[in-house]
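Submitted below is the structure of interest, expressed as structure tokens.
Only one protein chain is missing from this complex, and each of the others stays in its spot.
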Amino acid sequence: MTDRFVSRGFVGRRRDADANRAGRIPPGQYLTDGFPVLSAGPTPQIPLDQWEFTIEGLVRAPVRWSWEQFLALPARDWTVDISCVTKWTKLDTRWHGVSVDDLLAAVELDPRAQFVTASSYGGYTTNLPLTDVLNNQAFVAYQYDGAPLEPAHGGPARLVVPQLYFWKSAKWVRGLRLIEHDVPGFWESLGYHNRGDPWREERYSGD
Amino acid sequence: MPSQPLGWRIATVAEIRDETSDVKSFSLLVPQWQTHRPGQHVDVRLTAAYGYQAQRSYSIASAPGPDGRVDLTVERIAEGEVSPYFHDVLVTGDEVEVRGPIGGYFVWEPSFGGPLLLIAGGSGVVPLMAILRERAGVDAPVSATLVYSSRTWDDVIYRDELEQLAANEDGLRVLHTLTRAQPPGWTGFARRIDRPMLEQALGGIGPQPLSYICGPTLLVEAAANGLVELGVDPGRIRTERFGPTS
Partner (left out) sequence: MIDERLVLDANAVAGDLEELFGIDLTAVIHRCAHCGNLGPMATLLAYVHGPGTVLRCSVCTDVVVRYVRTPWGTRLDVRGAAELRIELLG
């Protein structure tokens, strides 16, 4: 093994986690206080009077909500830890939004529906097993830290799936498509893991 | 010109100089450094003991020289990762991993001709300074105008050297604009770069200069669009976007 060069005195952005919180940080992750903005493209600018959220695919009938209709859906506060595959973890993030369970309750799922593709304004996609978005595991958030979700962080609304790496939490989400066979999304099709469980360090396909 | 494959090398910090309160220049000695072209940059990589790495690009401030010395001018960005390390930790004798020279687009050599229109925002002046330093070593250089946007007079990087270069009376004109505050008696520009300012810059050197624009994204876009609107051939405009200045 070659010795890797080490920069004297360089520590990076890592924050030390006290013993209480250390156990909440998945392997290979570093704690951060900030909320880095990571993006694959320009921030979409969707006027709220044109914004829609759709559930379609293997459902009896697709459902679509306007922004006003979406805000009228049952919503709650969520406090979750999030981990990005770029190695930062943020604890106790506070959101407000609609559980994916409540969204799916508006459609009748075909029994063949096993996977979900989340699509975003701007073209981003990510794929998830249906089992990862049921049972209060995932939600569509439109508030962060008590204020309307900023466009830079995925507003007006984004998907949040806290138990998976944060690339699965599609910013600017516009809908969910229920499908039978998994279809790799934007990052999954280029080497990232299909599922992305931070506790198993499922960063890359083959992990 | 034959070139080596791009790979990381361990450079040594030979000298550190203050430029402004937020900006320092670092002279690096890079082993087996061949040469570079004005406008090119290097990548710098920092590695923590626990394996974490951070990498950034920094334009080379020095003109090509014979001694394997590469000057970088780095602005300290408070929320940055790499620039605070440069400013707060590095001392002469320290080692830094670098890779370069890099870039074949945002370069100028005397053989390219001119006239030259250089437009800089903040630390975007660094690669343009390499161009001006190279130009200063040439007999009968093409005429050049630098439009340089800074927040205040104290934020102007290479302030004295630019004054000296302009005083050489070899066809260099430096137009400063100070966007946040101006010293008493200031008669220069005091606003963001805009079309009338660009028009004035073109007025001194002719309508089809070779243009190099470097700085924050918004400034680069505004300046490039402004030049095109003023009739400059887009093919003669080269741009390089930097991250936001603090």
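The letters A and B name the chains in turn, as written, and every chain counts its residues from 1.
Throughout what follows, contacts are C-beta pairs under 8 Å (C-beta built on N, C-alpha and C of every residue); 3 or more make two chains touch, one makes a residue touch a chain.
Since this is a predicted model, take the numbers as computed values, not measurements.
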| said: Among B:9, B:24 or B:41, which one touches the chain that has been omitted from the display? | reply: B:41
| note | The one of A:61, A:147 or A:190 in touch with the missing chain is A:190
| query | If you put the missing chain back, which residues of subunit A would it touch? | reply | 36-43, 84-86, 123, 151-152, 167, 187, 189-192, 204, 206
| said: Please output the residues of subunit B touching the missing chain, sorted low to high. | reply: 5-7, 41, 43, 57, 99-100, 102-106, 216-218, 238-244
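Quick note on the criterion: only the chains that are shown with their structure count from here on.
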| query | Counting in whole Å, what is the centre-to-centre distance of subunit A and subunit B, each centre being its mean C-alpha position? | reply | 39
| query | Which residues of subunit A touch subunit B in their complex? | reply | 4-14, 30, 34, 87
| request: Write out the stretch or stretches of subunit B touching subunit A in their complex. | output: 8, 10, 46-52, 54, 79, 81, 85, 89, 94-97
